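Of the protein chains in this complex, all but one are displayed in their positions.
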Amino acid sequence: MLKFIGKRLLQLIPTLFFVSVLIFSLQHLLPGDPALVMAGEENDPAVVEQIRKQYHLDQAIPLQYVYWVKGVFSGDLGESMRIKEPVLALILEKLPVTAQLACMAIIIALTIGISAGVISAVKKNSVWDYAANVFALWGISTPNFWLGIMLIFLFSVKLGWLPASGFVPLHEDWQASLASTVMPAFVLGNAIAGILMRHTRSAMLQALESDYVRTARAKGLLERRVILKHALRNALTPIITLGALEFGTLLSGAVLTEQIFTIPGFGKLIVDAVFNRDYAVVQGVVLVTATTFIFLNLLADIAYHLVNPRLRGMA
Amino acid sequence: MTDTVLHAPLAGAAAVESPAARAWRRLRRRKGAVAGLFVIALFFLAAVLAPLIVPYDPVVQSWTAVRNAPSWMHLFGTDDVGRDIFSRVIYGTRASLFAGVISVSIALSIGIPLGLIAGYRGGFIDALLSRITDAMLACPFIILAIALAAFLGPSLGNAMIAIGITTTPVFVRLTRGQVMAVKVEEYIEAARAVGNPRWRIAIVHILPNVMPALLVQATLSIAAAIIAEASLSFLGLGQQPPYPSWGSMLNAAQRFLTTAPWMAVWPGIAIFLSVLSFNLVGDGLRDALDPRER
Partner (left out) sequence: MKMLKIAALALLLALVGVSARAQTTLRIGLAEDPDILDPTLARTYVGRIVFSSICDKLFDIDEKLNVVPQLALSHETAADGKAVTIKLRPNVTFHDGEKFDAEAAKFSLERHMTMTGSFRKPELAAVDHIDVVDPLTIRLVLKTPFAPLIAQLTDRAGMMVSPKAAKAEGDKFGLHPVCAGPYKFVERVAQDRIVVEKYAGYWDAKNVHIDRIVYLPIVDATVRLANLKSGGLDLIERLLATDIKAVRGDKNLRLATALELGYQGMDINVGKGEAAKGPLGQSAKVREALNLAIDRKALTQVVFNGEFVPGNQWVSPENPYYQKKFPVPARDVAKAKALMKEAGVTGRVPVDFMVPKGAETQAVAEVIQAMAAEVGIDMKIRVTEFATSLKQAEAGEYQAFLLAWSGRTDPDGNIYIFDKCKAPQDYPGYCNPEADKLLDQARIPSDPAARMAIYEKLTKILLEDHPKLYLYHRRILIAHTTRLEGYKQMPDGLVRVVGLKLK
């Protein structure tokens, strides 16, 4: 087991290296000059040249990469060219926001996904199966920005029940916080619910045909007890680990949803930075979220191996 | 009583059924997948027959008929420069379906060979490809797509390339996994012992076994690619005006949600129906091709 963990930890290093190269080169290959973008309307060649020098933009790209990596190792992720705030400070500022949104989204996703998956598996090929299917799938079938706009129109403008945008932190006012995050969390959670439903369904199907369930049925237990206590419990592990993985995706993937609902999280930060060519911000945030994602992956793998004795032998 | 007892086929009948026919039979049983196939066929038909069935030219503007509500003249209403939305949705089928199918084709054509090589050869090549794949999967998909599309330049074609490239890692990983599971089978070792070259074994023996899983994933990826095209167009990086795609229509409709909601509703429904159909078919395929079912 330890050998397995060790090997996987070692694999992290080249992966992270590739992540850094990938995101760095993508930024710098983008057409457009960040110094020009910063200047915008106030274009003056002398000033633009000054800015380029200040941020090493006049150096060769591999050299700029080295500057950046050196900074990362000493804890300095650079600063936003646009507002001059250090990237690390920005990340720490946005982390609770995105984390709160991600948690709520996962809870919603698990609720919808697991129940739909269970129903779909138990009532296979019946009307309930298809209904549960469609119910869970419509989340990934709608563009989340469209769904978001429709929800705002309905719940904020027409009904006035929920605020149209903005974010209130949990510790400030928990009711307002829930009100401001329930719509975006629903939009995000919906999309993941579909994936969770699929896995729940196939895990449940597998569990329902397994020996211990057959034994439980032979013993004469109530069907509901069989489903919930025996089948579901064993199917739950891979689902939870998948949930953890999706959490990692949520940390960085809520770009359009945050844009529509004006939630000041990572997603909005990254996409604005891409369009403003604020290199340091994109590189810093993606590096952090990618690292988190890879770690969560690793944890999920370890958990999976611990739970599944058959796989323990394989490295 | 469970299905296993009541519907066991006669032993003789099962033996003569080909794998494809068996898959088709099982697929037909899942009504959702059948409905999905039907809808997809309709959309493809609409895309192919578009010039013949649209009542108006989708790019012709009419400045006196700006933002008209749906009526007999214009079934879905008109947009912000007076174009007929029904015609644009039909024509948009081309862009959106095309985007879905082409991007996934790109992903398949890069991903399968890479996955085969990584899975079959193993060793350093495998390690290298796997780490790169992991790195790509760790970066947020939409950011990679935006960056690539911005780099290549705004157009539908470039958006398809961007989505195709960012979808590739999924197929690399899937192919690799399947290859690794299959390559230790006895018939592979037998083929090798007889002297077959590696590439022949890969294509003739391994690939067919990998196909079912790839087919399922491809269908699901087309669904995701249609949404991705809509997202990129929403951000201005996809289909260029005045040609329609469902995503760019949603982009234009955003300002008029309260004053002309029909501009957003119809393209949204079109995306929803097509993506849902691909998802249902993909799920149905997974069930149909599942080796555990009979």
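Chains: A and B, in written order; residue numbering restarts at 1 for each.
In this section, a residue touches a chain if its C-beta (ideal position, glycine included) is under 8 Å from a C-beta of that chain, and two chains touch if they have at least 3 such contacts.
Bear in mind that the values here come from a model prediction, so they are computed numbers and not experimental data.
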Neighbouring displayed chains - absent chain, whole complex: A, B
Touching the absent chain when the full complex is considered, from A:21, A:103, A:131 or A:164: A:164
Option from A:77, A:90, A:121 or A:242 whose C-beta touches the chain left out: A:90
Touch with the omitted chain, as defined above, among A:8, A:28 or A:82: A:82
Residue ranges of chain A at the interface with the undisplayed chain: 30-34, 36-47, 50-51, 54, 80, 82-85, 90, 93, 149, 152-153, 156-157, 160, 163-167, 259-262, 264, 268-269, 272, 275-277
For chain B, residues in touch with the removed chain: 61, 63, 66, 80-82, 150, 153-154, 235-237, 240-242, 251-252, 254-259
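Here is the rule we go by: only the chains that are shown with their structure count from here on.
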Mean-CA-position distance for chain B and chain A (Å): 22
In the complex with chain B, residue positions of chain A that touch it: 11, 14-16, 18-19, 22-23, 26-27, 29-31, 125, 129-130, 133-134, 137-138, 140-143, 145-146, 149-150, 153, 157, 194, 198, 202, 206, 209, 249, 252-253, 255-256, 267, 270-271, 274, 282, 286, 289-291, 293-294, 297
Residue ranges of chain B touching chain A (in the complex, touch as defined): 29-32, 127, 131-132, 134-136, 138-144, 146-148, 150-151, 223-224, 227, 230-231, 234, 247, 250, 254, 257-258, 261, 264, 268, 271-272, 275-276, 279-280, 283, 286, 292
